[in-house]
Structure formats: structure tokens, C-alpha cells
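Only one protein chain is missing; all other protein chains are in place.
Up next is chain A:
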């Protein structure tokens, strides 16, 4: 660039290579460890790998086996239920808390960090806390009985039909404060003049939010959606710590399926195929989003 103005001697030519040389190690590591590994896993998903990688091509057999496994179907259905509820509740709670906190609340500086601190915890810690809190024999149900509410029942975590909802509760607990922070930043970024003008025109607060404020929060909604969706697909630790995938397979998710098929059941080909499906799900959400973000910046 600017080196062109000087005499292009050997030293400046060498210097112009420095930035590339400094970026190269990272670029190489990412290309190898991310994209090379993705290709390798995709390749394995087309082979008959069992306990160790094998290179015998069997086409789409792993995928057709995968989709016939009831275990996988359960995991996918659970993910559907979990992701839908987790995203809906996190967004609703996050948005509500953000709007409420934005009403010139006394003590906002105390409340905000309380809402957000679970995000700093490991999912294993969260799982440990909630597992016990929800255990009917010793946790909430037990406490209610001691307090005299004998008919109180809350045994979801031991119930095949309801256990997945306990994962939702713990996950919402962990991340809804983060969603609140995103919406609050969005709310604080709205131009006060527009709001004043609307209020002068006689808009009440309900209409103000519905017509003017919420539409302006579109970027925050989009970010929340993308972040929550990718967290949902990647959910692994929380299930391991909270329910271990049980009772039965009631809280099995694709991430736990992949791990147990690859490393415990020695079905590496099928495990790889399930990982590819997970990647494609996330790519379908992330690639358009990131592409739009990067394009926007250029323009």
C-alpha cells in the first residue's frame, strides 16, 4: 500500500509481507482445526467407522440408519420441544424484564447484575443446583409439604413426559438475563425525540410500544433468536448435569446422542452423521445471519 511510494527495495517488500505472515498462523489453525475437521467428520459419516475411523465408503447408509433409529427421533423431537419453549420463554422474559427495567426503576443497578449472573456459571453448576431444587424427595416439593401444603406435587424431573420441561426451566434461568441485556441495550439506543413526538401526538404507552418501540427492536430480536437457537442446538452440559438424558431417554438431545453413539456405543459413522446434521442445522441459521452482517458493514 503506502510502501509503493518508497523505493520498492527488498526490505520494504519484506515488510509488506509481515501482516500476512502474522495472520497466517491463525488462519491456518482455523482452516485445519475447524474446516479440515468438518470435512473429515463429513467424510467419516459416509464410512463404516465403528470404534475407530475406517475409510470404507458406504454412501448414505449411516444417514438412513440414523433416521430409522427411534433413539435419534426422540432426540430430535426433544430438541424441537426444548428449543421452541426455551427460545420463546427466554425472549418473553428477557423482553419483559428489559421493558420494566427501562421505566426509570430505582435499584436498577442492583437488579440487572442479579438477572445476569447465571450467565457466568457453568451449566454443570446450574444443573447441580436445579437437579436438587427440583428433586421431589428433598427439594421444592418436600419443602412445600413441610410448610403444610401436603398436596403440592412437582415431580417433573422424574417423569418421562415432563422431564424435558425441567431442562427448559434451568436453561431459561441461565440465559434469560442475557436476553434482557440485549433488549435493554436496544431500548436505550432508541432516539428519545421520536418517543416524545409520539407522546405529543397522544399515543398511550401500549401503542407506543407496539407501534414504535418494538419495531425498532428488530435487530435485538434477530440477535436473540440467532444466539438462543444456536445455544439450543449445542445444549449438552446442562442435560448431562441435570438429568443425564433420562429418565429413560426423555431428555436425550442430538448433542448427547452424538456423544454416546460415538464414544460409548462405538458407532462412529452414525455419530459423525448426527454431528453433520447438527452442523447443518446451525449453519442454516448462522450463515445467512453472518453473511448479512458482513455485507452490511462493507456497504
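Assume a contact is a pair of C-beta atoms (placed from the backbone, for glycine too) under 8 Å apart; a residue touches a chain by one contact, two chains touch by 3 or more; residues count from 1.
Throughout what follows, contacts and distances are computed from a predicted model.
Engineer: Which of "Sugar transport system permease protein", "Ethanolamine ammonia-lyase large subunit", "Monovalent cation/H(+) antiporter subunit G" or "HEAT repeat domain-containing protein" is the UniProt protein name of the chain not shown?
Structural biologist: Going by UniProt, the chain not displayed is called "Sugar transport system permease protein".
Engineer: Touching the absent chain in the whole complex: find that residue among A:65, A:158, A:230 or A:265.
Structural biologist: That would be A:230, which touches the missing chain.
Engineer: Quick one: which of A:46, A:82 or A:115 touches the chain that's been left out?
Structural biologist: A:115
Engineer: Determine and list the chain A residues touching the chain excluded from the picture.
Structural biologist: 1-2, 15, 18-20, 22-23, 25-27, 29-31, 33-38, 40-41, 44, 53, 93, 96-97, 100-101, 103, 105, 111, 113-126, 128-133, 138-139, 142-143, 146-147, 173, 177-178, 181-182, 185, 219-220, 223-224, 226-227, 230, 233-234, 236-237, 240-241, 244, 254-255, 258-259, 262-263, 268, 271-272, 274-276, 278-279, 282-283, 286-287, 290-291, 293-294, 296-298
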